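Before I ask anything, let me first share the structure, which is written out below as structure tokens.
Note that one protein chain of the assembly has been removed; the remaining protein chains are unaltered in position.
After this line comes chain A, so read on.
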Amino acid sequence: MSTQHPIEKQEFTITVYTENQIGLLNRIAIIFSRRKINIESLNTSPSEIEGIHRFTILIHETEEVVRKVASQIEKQVEVLKVYYNTNEDVIWQEMALYKVPTDVIAEKALVERLLRENGARAVVIRKDYTVFETTGHREETENLINVLQPYGLIEFVRSARIAIIKGSEGFHRKLQEFEKREPGHDVVENEYLNKGDKVFTM
């Protein structure tokens, strides 16, 4: 977890493990919108466990606010667990697609070099246009826009962030605990509160 001062806003990746339930996206989204927090990106996908969904939400906020938001998300009936992490705690990627006129690329060797340098891979090559793909951090995908803009970038799109939590051992063990009707006392659920040493302070 971040050692930065909690008053400072920074990027947080919120990972939410959920049941697959219609309407849950709205339930989660309004927790941000009621506080007027902008969701920078949001991704839903399967998780390491069949039938369990994983939301990856990126926001720019103070840790204090993120903590409160996370506990309000976790409170939703169909939400299993919420984690929030700073950028140091996660491995993340975003994917971007770029559509450019094929003739420009064919004519200009420079463009081809730039694409290669930026790790772009051609997904589709047609007579009229070519679609490239890159994967990386925001700065990397952004970089290529600037590079391609002068050569007639026709379309651009970037995916939401997806992220793996460095310190996570996956959700399998936790799920087993959740499935027990009477969770045992060894189950430590309130790990938010584990930060202080003797008397808890946040």
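The working rule: contacts are C-beta pairs under 8 Å (C-beta built on N, C-alpha and C of every residue); 3 or more make two chains touch, one makes a residue touch a chain; residues count from 1.
Everything below uses one rule, namely that contacts and distances are computed from a predicted model.
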Undepicted complex member, UniProt protein name, chosen from "Acetolactate synthase", "Putative ABC transport system ATP-binding protein", "AAA family ATPase" or "Carbon-phosphorus lyase complex subunit PhnJ": "Acetolactate synthase"
Contacting the left-out chain in the complete assembly, out of A:Arg34, A:His60, A:Arg113 or A:His172: A:Arg34
Full-complex contact with the absent chain, from A:Ile14, A:Leu42, A:Ile59 or A:Leu80: A:Leu80
Touching residue (missing chain; options A:Glu19, A:Glu48, A:Glu88 or A:Glu155): A:Glu19
Footprint left on chain A by the chain that the document does not show: 18-19, 22-23, 26-27, 30, 34, 67-68, 71-72, 74-75, 77-80, 175, 178-179, 181, 183, 185, 187-190, 192-193, 198-202
